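Let me give you the structure first, and then I'll get to my questions.
A single protein chain has been omitted from the complex, and every remaining protein chain is retained in its original position.
Lettered A, B and C in written order, each chain numbered from 1.
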Amino acid sequence: MQIATRQAANATVVDVKGDIDLYNSPEIRKVILEELKEKHTARLVVNLTNVRYIDSSGVASLVEGLKVSKTMGSRFMLFGLSPAAREVLELSRLIRVFEVFASEAEALQAV
Amino acid sequence: MQIATRQAANATVVDVKGDIDLYNSPEIRKVILEELKEKHTARLVVNLTNVRYIDSSGVASLVEGLKVSKTMGSRFMLFGLSPAAREVLELSRLIRVFEVFASEAEALQAV
Amino acid sequence: MNSVLKLTMPSDPRYLSVVRSVIERYASLIGFGEEDCRWITLAVHEALTNIMRHAYHGKEDQPIEISMGEAQGGIEVVLLDHGQGVRPEQLAGRPLDDVRPGGLGTHMIREIMDKVHYAPYADRNELRMWKAKPAAGD
Partner (left out) sequence: MNSVLKLTMPSDPRYLSVVRSVIERYASLIGFGEEDCRWITLAVHEALTNIMRHAYHGKEDQPIEISMGEAQGGIEVVLLDHGQGVRPEQLAGRPLDDVRPGGLGTHMIREIMDKVHYAPYADRNELRMWKAKPAAGD
């Protein structure tokens, strides 16, 4: 898995590439929490376009990001879910708690 | 693996899809020998565009087809080799004994 | 079960992707469609991560054994570990409508597989999972 952050318009985008599983979800968790807690990012957008596979520990990291963002008064968004990633969020009944967008443009424009 | 034959211009094309290995090379061998020996096909063209993987038993079936075609006075051609399939034929020093074309059109036009 | 493939691995999350590829290929080979293969792979993966975290408490050099085969018109996957077992009723997640991290794995496993049976023995813990093959023509 590779993970990188960049600025785009009014948001910070976290680009993730590869599988998110127990082996590497601690890394993605760390990046997300750093952005929210230390850098006080107001809008954090996670790009899952290049993520084929996500397991429950990956989902847990996203849920944790969502919870922290609420505490910090920031916005936490996802976009580019593969069918497999979407299925996993649906199976865990969590798809509805996230703000999910089809594309980066839609996520950045969301009010 | 899936295998199908069709007529194209002056030749019979064998379309192969999937991996060619010990498990299914007997099937491809059978189709090739049937075309050459029973149907007396004058030009047999094997389409490897959708073959990602080929092992030594697959190579052996192709070599057998080539030998039989020589005995029968027919022509035996290959096209659409993936990098992996080409590497295997190179490793076995057999690439030079086959007539290999880049595309179906080139194989059909070959004189 | 007629167990045909058996894989032994250490309890190190590093190898999870290798194991996933075995499960996914094997399920496909015996006749499951692409989507089912993904689900089965996810269920086995979740069960493996549970063993790593809960039975072995994150120790990465402990043995896990994965057997797969066909049984009664379906796929059967059996996981063995020698870590800390729990009573079967403790193997349960949290209610799904409570949004917080964690507690999802056992739910996913039960939703995906048709039968799940966990048994802690004196010398090992055994988790058996079974899923029916799609009816012919599906």
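In the analysis below, a contact is a pair of C-beta atoms (placed from the backbone, for glycine too) under 8 Å apart; a residue touches a chain by one contact, two chains touch by 3 or more.
Please read these numbers as outputs of a predicted model, since none were measured by experiment.
K.L.:
In the complete complex, the chain left out here touches which of the visible ones?
P.N.:
B, C
K.L.:
Using the definition of touch stated at the top, determine which of B:8, B:42, B:60 or B:108 touches the missing chain.
P.N.:
Only one of B:8, B:42, B:60 or B:108 touches the chain omitted from view, namely B:60.
K.L.:
Which residue, C:8, C:72 or C:90, contacts the hidden chain when the whole complex is considered?
P.N.:
Of the listed residues, the one touching the omitted chain is C:8.
K.L.:
In the whole complex, not just what's shown, which of B:8, B:42, B:72 or B:94 touches the removed chain?
P.N.:
Checking each option in B:8, B:42, B:72 or B:94, the one touching the absent chain turns out to be B:94.
K.L.:
What does the interface between chain B and the hidden chain look like in terms of residue numbers?
P.N.:
Against the missing chain, chain B presents residues 19, 21-23, 53, 55-57, 59-61, 63-64, 66-67, 84, 87-88, 91-94, 97.
K.L.:
For chain C, which residues lie in contact with the unshown chain of the complex?
P.N.:
So the residues of chain C touching the unseen chain are 4-10, 12, 14-15, 17-18, 21-22, 25-26, 29.
Just so it is clear, only the chains that are shown with their structure count from here on.
K.L.:
Which chain has its C-alpha centroid farthest away from the centroid of chain C?
P.N.:
Most distant chain from chain C: B.
K.L.:
For chain B and chain C, let me know how many angstrom lie between their CA-based centres, rounded off.
P.N.:
Result: the chain centres lie 42 Å from each other.
K.L.:
Per the centroid of Cα atoms for each chain, what is the distance between chain A and chain C, given in Å?
P.N.:
Computed value for the inter-centroid distance: 26 Å.
K.L.:
List the centre-to-centre spacing of chain A and chain B in whole Å, with centres computed as mean CA coordinates.
P.N.:
48
K.L.:
Mind pulling the residue numbers of chain B that touch at least two other chains?
P.N.:
In chain B, nothing touches at least two other chains.
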